[in-house]
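For reference, the structure I am asking about is given below.
All protein chains but one are shown at their positions in the complex.
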Amino acid sequence: MSSRNNIAPQHIVLAFSGGLDTSVALVWLKERYRCRLTAFIADLGQGEELDNAARKAEKLGADEVRVVDLREEFARDYAFPMYRANALYEGQYLMGSSIGRPLIAAAQVRVAEEVGADAVAHGATGKGNDQIRFEMTFAALRPDLTVISPWREWDLASRSDLLAYAGRHGIELDLSSGERPYSIDSNLLHTSYEGEALEDPAQPAPEGLLFRVRDIADTPDEPETVEIHFQGGNPVGVNGTPLSASAVLEALDEIGRRHGIGRLDIVENRIFGMKTRNIYEAPSGSLLWHAHRAVESLVLDPEVAQLKEELMPKYTALVYRGLWFAPERLMLQTAIDFSQQDVTGDAILRVHRGTVQVIGRRSPHSRYDTAFATFEADDVFDQRDSSGWLRVNTVRFRAGRANGTAKP
Amino acid sequence: MSSRNNIAPQHIVLAFSGGLDTSVALVWLKERYRCRLTAFIADLGQGEELDNAARKAEKLGADEVRVVDLREEFARDYAFPMYRANALYEGQYLMGSSIGRPLIAAAQVRVAEEVGADAVAHGATGKGNDQIRFEMTFAALRPDLTVISPWREWDLASRSDLLAYAGRHGIELDLSSGERPYSIDSNLLHTSYEGEALEDPAQPAPEGLLFRVRDIADTPDEPETVEIHFQGGNPVGVNGTPLSASAVLEALDEIGRRHGIGRLDIVENRIFGMKTRNIYEAPSGSLLWHAHRAVESLVLDPEVAQLKEELMPKYTALVYRGLWFAPERLMLQTAIDFSQQDVTGDAILRVHRGTVQVIGRRSPHSRYDTAFATFEADDVFDQRDSSGWLRVNTVRFRAGRANGTAKP
Amino acid sequence: MSSRNNIAPQHIVLAFSGGLDTSVALVWLKERYRCRLTAFIADLGQGEELDNAARKAEKLGADEVRVVDLREEFARDYAFPMYRANALYEGQYLMGSSIGRPLIAAAQVRVAEEVGADAVAHGATGKGNDQIRFEMTFAALRPDLTVISPWREWDLASRSDLLAYAGRHGIELDLSSGERPYSIDSNLLHTSYEGEALEDPAQPAPEGLLFRVRDIADTPDEPETVEIHFQGGNPVGVNGTPLSASAVLEALDEIGRRHGIGRLDIVENRIFGMKTRNIYEAPSGSLLWHAHRAVESLVLDPEVAQLKEELMPKYTALVYRGLWFAPERLMLQTAIDFSQQDVTGDAILRVHRGTVQVIGRRSPHSRYDTAFATFEADDVFDQRDSSGWLRVNTVRFRAGRANGTAKP
Partner (left out) sequence: MSSRNNIAPQHIVLAFSGGLDTSVALVWLKERYRCRLTAFIADLGQGEELDNAARKAEKLGADEVRVVDLREEFARDYAFPMYRANALYEGQYLMGSSIGRPLIAAAQVRVAEEVGADAVAHGATGKGNDQIRFEMTFAALRPDLTVISPWREWDLASRSDLLAYAGRHGIELDLSSGERPYSIDSNLLHTSYEGEALEDPAQPAPEGLLFRVRDIADTPDEPETVEIHFQGGNPVGVNGTPLSASAVLEALDEIGRRHGIGRLDIVENRIFGMKTRNIYEAPSGSLLWHAHRAVESLVLDPEVAQLKEELMPKYTALVYRGLWFAPERLMLQTAIDFSQQDVTGDAILRVHRGTVQVIGRRSPHSRYDTAFATFEADDVFDQRDSSGWLRVNTVRFRAGRANGTAKP
């Protein structure tokens, strides 16, 4: 929550990315509050030059810069729990951005505690989702910290205002990104694109705008087979090699990029209810989602599987809406995690030309049972039992007809 | 429900496909019950020689043969209502078979009424889903009809028993299908494959087994753009041409086959709780699912959209489980249909190499509002309101802390 | 939404009750905006002297007063749809206040249209639920109207500030209510009590505070039997007499008051997430809830009944949260109403000493079927079928054990 009245923070920790918004925010915060400022740079595997960002923060006047490598924590404690739920927002979006923000905010709170700061700030705009994901996390973890949201305080109303401000204050811009006609968020899971050039939802994205995954035309002629290994619902290796959580995502990312996997162009409902058009490129996420479902398909009890389907959309909305640290998300997570104990095994995927196809799966805890599945003769199932089952389950269609009361 | 004790049906209507199972069933029913038998052949666009099936039924001893073209009804009254719900069983399966059975059974009941039959029969096995979909429909519509399920009565226990029976009774087999090492179901929406050759879920499907959609390697080098037009939640045309319901599916099927769209290899939970491995090829369904979501994404109120997501898994399970005519499915359908009134507009898809990408969408009832969506300056949204929203929505994280009772 | 910046309304319609808050609001609005003001007085059967309120509004400076009798509309179009859902907020509260506000606000919008007003105002405070129920309705029906919420604009912060303001401006108070140490809302369904004297949730309500229903000690020694008649889910008569919707509520209210029915003392979660302690007295509502369930219990298909249970908490939260006119409430209502077509019949209740007991129920559409229910011999159910049902439904506990993979 941004400040009311006269706050006088003593020490602000700003979540800093090095882009236009947080650069302007840094300068503006120093000018407005004239207090100590720590620039906090989170490494979620966005793959950009964090050293440059750090140098830039210093140059813009940060009193201190903290770069924190959050890649392993991101994969293990944020991405994987969400993938255990098979979460898809509005049936399609893998929520690569939604799941990054709570970690950045939580790590920012840790930095604030370490440096003894009394305020936290972010560069997210006042209409978007990210401000909410930041500030719900702040409120859940440390409601006593002052929260400063420059976009909701200053009188800069647009990108051009920001560019002008940057010019006036000698803020150097990375021209390429300064000219990008859209906003970008990247991490180990995905890259998202939103904004001006995409704002007409009837028009295709401009050619050449996207860069994470290859165009399908440029992907290899030959399919590639990938095997992903799971233990207790989490991926623990790829193609026979045990890997750390973040290394799994890196390995899948590389394969997925090469084969053009995981592009999605959608109009989604933002938290505030307005609609926005986004493009996502989620190579590792797409592979992981299919692989996890494949191992689950062998292992989950059928009714547990159905219950998971029914809980998923609610869980998903909570994550999307910034409620990662809210108790209702944790409550649903305990149920989901309960179902994952035996989700151990391997998924075999074929990737080719932008497509992901599961072609095989195995598990030491498989409930797949050829004796039950086969249409051939078997000893385990007496087909006559089906008659009893059907007679019982249609009682409700027959009850009341005898006494003439139920409807025909 | 199959018969108990001594039924003596006077006239049986058998759902007949011309395949091994229903051919044996026809002969067996005549032999066992020695009564009048009408062979009912449903045309759901499976694209096979129905005339052959009709001739075969006669030759095998049917007293009467009825071929009914159900294609338009199938598309309009079965497939489309289900697509209005965006139904995906266990997150992936488009339920092309699940949605065909209730129509076949309902049409079979109509035939029984027309010819004055007192019994209905089907050739589905006693372990599978289809017997349930048939018989739940019979029970919901006409619980007084006698239901005969040969698979649950005879002493033929396997495909080889059936082949032997066929041999003994001079039942001619289409060798190609008689030798198929899996079971197939086809209609306008999809083809499904299940059985012997696919029974090891760890092994890829044998090469060359599938035939509906092209292998990705054989698809055109160039992407194709398809525009699908919707009115009130239903597709009403393709690429500018108004089409009947079934013609929409035929047009999309052709495009989808050409580009290798809609192949799915999964292990799913059957109604009885055993797991089965299936392969589906659903070209038209895949295109339709993405297109419908695209138009919805512009039109639906955000909370209606979320509610639809939450209802979908339950609706889906009902359809999968053969409860199409159960009142709880109808109850959910009224809610879903309520949401579809304004789902009118166009989805623009790019299909290429097995992939479907929505690249544009438009609607006369769009709630997409650039003024709200933009991150640029606007007159409609005061970003300071977000601060109030956030302060209110975090009250719950702060309440109780003041009096020291709530948890830190 | 209250106004920002410089609004200059030309004509305000104020929802006026005659109590302290709306009296002060009326005077303040005239003083602050110096424009035409219509006082709108809604009759929801609160049983107070509306003529007095009308005279008071005139005396305080209203340019016009409109008293509208909404009792029948309230019962028929608001209370009954909600009772068709068996709605209970947090398992207990019958939502008598929640359901009144949207009607008052909707009728206020109609008045605004009739008199050509450009603004609407209410006297609800800025922390409570009622402001939201008013303003969500305004926004859903006429988002272009200016909304003025005096409590969120003036600098009066408490009841004592209001009393002082009233003193300064010569606003006459009904001393009894001016001194009431709690806030009251009444209508045909209930009376609610909230505020100062009840604010310690550990302490019983002060003796003598409540007045709608008799203390149990003062109720008749003898039980009374009441029969309520339903058609299509709605009550249409009592004890053999057909009654209008509002007359049903009046008749039940009288019976319920006499027998001390429907008192509830709870702590509930307000819309904004803070907890509040409320006492409700809902005599007609309690009788209706039990009676409706009783007729439903005979008529509803079992799976429809279960689906209704699962949808109810979501529906309830929408009503509580002021979303009566939101499309997601309407969407759920269509599903609920679908289930009510056959909910026709009679419920027989015994009321005694504060208790409601259903002792009988009948329906022309009853699915209760003695032949199925009895534990005696019958022709309709072969108990051996249960064995088949059980063997099928436990397949999932046996699958996978054979091949040693599933857990013991």
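Which chain is which? They are A, B and C, in the order written, and residues in each are numbered from 1.
What we mean here is this: contacts are C-beta pairs under 8 Å (C-beta built on N, C-alpha and C of every residue); 3 or more make two chains touch, one makes a residue touch a chain.
None of these values were measured; they are calculated from a predicted model.
In the entire assembly, the chain absent from the figure touches the shown chains A, B, C. When the whole complex is considered, the residue among B:L163, B:I184 or B:V392 that touches the unshown chain is B:V392. Listed residues C:C35, C:L209 or C:A317: the one in touch with the omitted chain is C:A317. Remark: the omitted chain is touched by one listed residue; of A:I41, A:A326, A:V356 or A:L390 this is A:A326.
Although one chain is hidden here, its contacts on chain C can still be listed: residues 1-2, 4, 86, 88, 90-92, 125-128, 131-132, 135-136, 139-140, 143, 149, 151-152, 157-159, 161, 183, 194-196, 199-205, 216-217, 221, 223, 263-270, 272-277, 293-294, 297-298, 300, 302-303, 305-306, 309-310, 312-314, 316-317, 348, 350, 352-355, 357-362, 366-370, 372-377, 381, 383-387, 389-391, 393-394, 397-398, 401. For chain A, the residues touching the chain absent from view are 4, 272-275, 301, 303-304, 306-307, 310, 314, 323, 326-328, 330-332, 334-335, 338-339, 382, 392-393, 395-396, 399.
Where chain B meets the chain that is not shown, the touching residues are 301-303, 342, 363-372, 380-382, 384-389, 391-393, 395-396, 398-400, 402-403, 405-407.
In this section, only the chains that are shown with their structure count from here on.
In this assembly, C is the chain whose CA centroid lies farthest from the centroid of chain B.
Centre-to-centre spacing of chain B and chain C amounts to 42 Å, using the average Cα coordinate of each chain. Averaged C-alpha coordinates give centres for chain A and chain B that are 31 Å from one another.
Residues of chain C found to touch two or more other chains are 301, 303, 382, 392-393, 395-396, 399.
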